[in-house]
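My structure is below; once you've seen it, I'll send some questions.
In this view, the complex is presented without one of its protein chains, the others remaining in place.
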């Protein structure tokens, strides 16, 4: 198995990838961008890719959502919830007073903005394509400091001038492992299903309809995100995570309902949830047995 | 075929029965009550029964609804919409001034109450088990006048002192033809489906849930009636007519959903609507093709 | 105070009336019909009337609902829940084997039908305008037995051949006390509000809309009944009881919303519930304090 991820070495994406036991026996392929990692899977250059989907502070990663919503179909087969901690990395010997330029990735900048304003109010912040790239650039002397993952310090020979500098301690980034379509991961009872719903543009109240289709079947949503379709302001699709597996009768039935009422629905996968948890508690009549009993009843009635 | 109906001869039920062409070749069995007519079918003494279900002025016929909601299962296979006109029938020669007692069935009394108050304010109104029975009793000299169907006058040798005396001209009674369960009448595209939904007692908002299951599938209700279950005040079931046939994907799917969320659902039949009309106009995604396409899509996704 | 009720003496209506302490100091006016009792209040001939609204077995009393839905406005100011027990009353000395004719009111007949079929299968059942009138007629020798309230036996000098003959033991009838519009009964915290909602005929899903207006405000419905408007089949209004008092912010707000979206709304009164009970348990944000806080917040925002 060849695993693509946003490189270079030392990114949070690599850290997420390393939490997956099977990766130890595979090949890892650092990529220049999320787009490149995803395209590597689509083209067959890689078998899977780890990309960030959302962060508990910054919200959804728009580019990942948009890549998944269009182009060749991909499937999420696993998720990894990675605690995110940032260090301020410098070349050994650099003092805080000497830090005039800081480099980091925009998302890391967003999550350490208050700390930087308070502790390095005069420093100029420069954006880079990854936090690991920022560390590399500091190593090359291009900037004085990098905001990056602790692991990047070790890989780049930098020292931590400060640790745990995130504005919200306890931030978590949710990464997903993508593959080309294939057999779905087995249902575990504590699963998640991801999809994109493209609303019919000529119908008001369409989002309310979509939510109602989930609600009547007792399917909880854990994330819903509007994304522009790019056509014009006010035209959106909805990126949705719900509890349960496509193999669950209620989830399959809800998705089939969306298929009917939406302009398009793109299924992105059913996979085990990344955090231990209890199975969803269902209102009466939403479990598989109830769906099977109702289908039998209907079949008998129709037979006359 | 043996057809039971609320007798004696001359009732509106008989008039409704006579509108069905096949009845000419069958046997008609007048019964003492709606209950008796229904039981005749259940016991096999009759093959079918015509009973009144609702009236455009009086509303639902509670006893019919309650008979259908309990006991051995029956199916509505046809409906007849019968214009209801009442005459004031007397023995030939009786003058209006001589009418001191009037006999009629409670439903007929309810529909001619204003007329009677205005034209026969001093007359005493007596209730009988059918309008035809009232005419018979007038013929026997027990009462001075009967409020009954025009046909009852002919059969009893009475004369009409006044015609069209209903308070709401244009009243219509909807009768249904009941049989034991068997193959469903063929779908015509302009059909109706009847059922009884028994709400789970421990869930508030249950009626809203039931209505939502129909609404999300684009199924219109043409009648909804709460009926007590007899257990205690505040405990109800709902007698429902909706547009469409059990063979319609949207209708079958809605009923299956009710089967899951309700304590019980009793299917009462799918049958052609009694009045000519256009097929229901559906919102996008509610026709059979959309259901079939969604099921195919789901099957493909689940196969991986 | 003059109190009208469905007479003659000995009816369940009189029994309900006698449960109201203030009646002891007033005048009671038996009437020939529910209509007459209601009209006595409208005309000023009486100050109040007690009429039956629903029964735990038979369901709503259609004629009462229809009288309240049209004509001069009236208000429900009190409700009485009366346990209903029926006796088979005969002239002293009559044996069961000698009972060939039974008289009773249609509602009583409906509630003792199974008993009569089983114990007096050969007897002919005759309908009368009240159970008390049936007892009077038995006293006059017109029928062999009456199904009536126990109290009617005492008043008519009849003996009980059988007691508690209702098919559903434990049946309760809900009576309401009507007056002309005036100050509302004080809010007690355990109240009920009654109304009639006339749906706009050109809008599908109108009942769902009506229920949603209650649901979003946390107002539970305890009864909902469709009634034909008399215009044609398929045209209904809805007779509704909800928990709470018009003085409750959530109830007033829900009724105002109905006033906006319905063709017409007729308020029938707010009054203490007839059975002891706990105040409704509300979801967060539906109590008066939440409404007042929201109104203040809105006022402040609008002021700029």
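By letter and in written order, the chains are A, B and C; residue numbering begins at 1 in each of them.
We adopt the following convention: a residue touches a chain if its C-beta (ideal position, glycine included) is under 8 Å from a C-beta of that chain, and two chains touch if they have at least 3 such contacts.
These numbers were taken from a predicted model, which means no experiment stands behind them.
Shown chains touched by the missing chain in the whole complex: A, C. Among the residues A:157, A:170, A:183 or A:279, only A:170 touches the chain that is left out of the figure.
From the set A:233, A:276 or A:303, the residue in touch with the chain omitted from the display is A:233, counting the whole complex. The residue from A:95, A:208, A:276 or A:303 that touches the chain not shown here is A:208. What subunit A contributes to its contact with the hidden chain is residues 35, 54-60, 62-63, 81, 106, 110, 113, 125-129, 168, 170-172, 174, 204-205, 207-208, 211-212, 215, 220-228, 230-236.
With the whole complex as reference, residues 181-184, 200, 203, 209, 212-213, 216, 246-247, 252, 255-257, 259-262, 267, 283-286, 290-291, 293-295, 297-298, 301-302, 304 of subunit C touch the missing chain.
Going forward, only the chains that are shown with their structure count from here on.
Annotation: 24 Å between the Cα-based centres of subunit B and subunit C. Subunit A and subunit B have Cα centroids lying 57 Å from one another. For subunit B, the set of residues that touch two or more other chains comprises 212.
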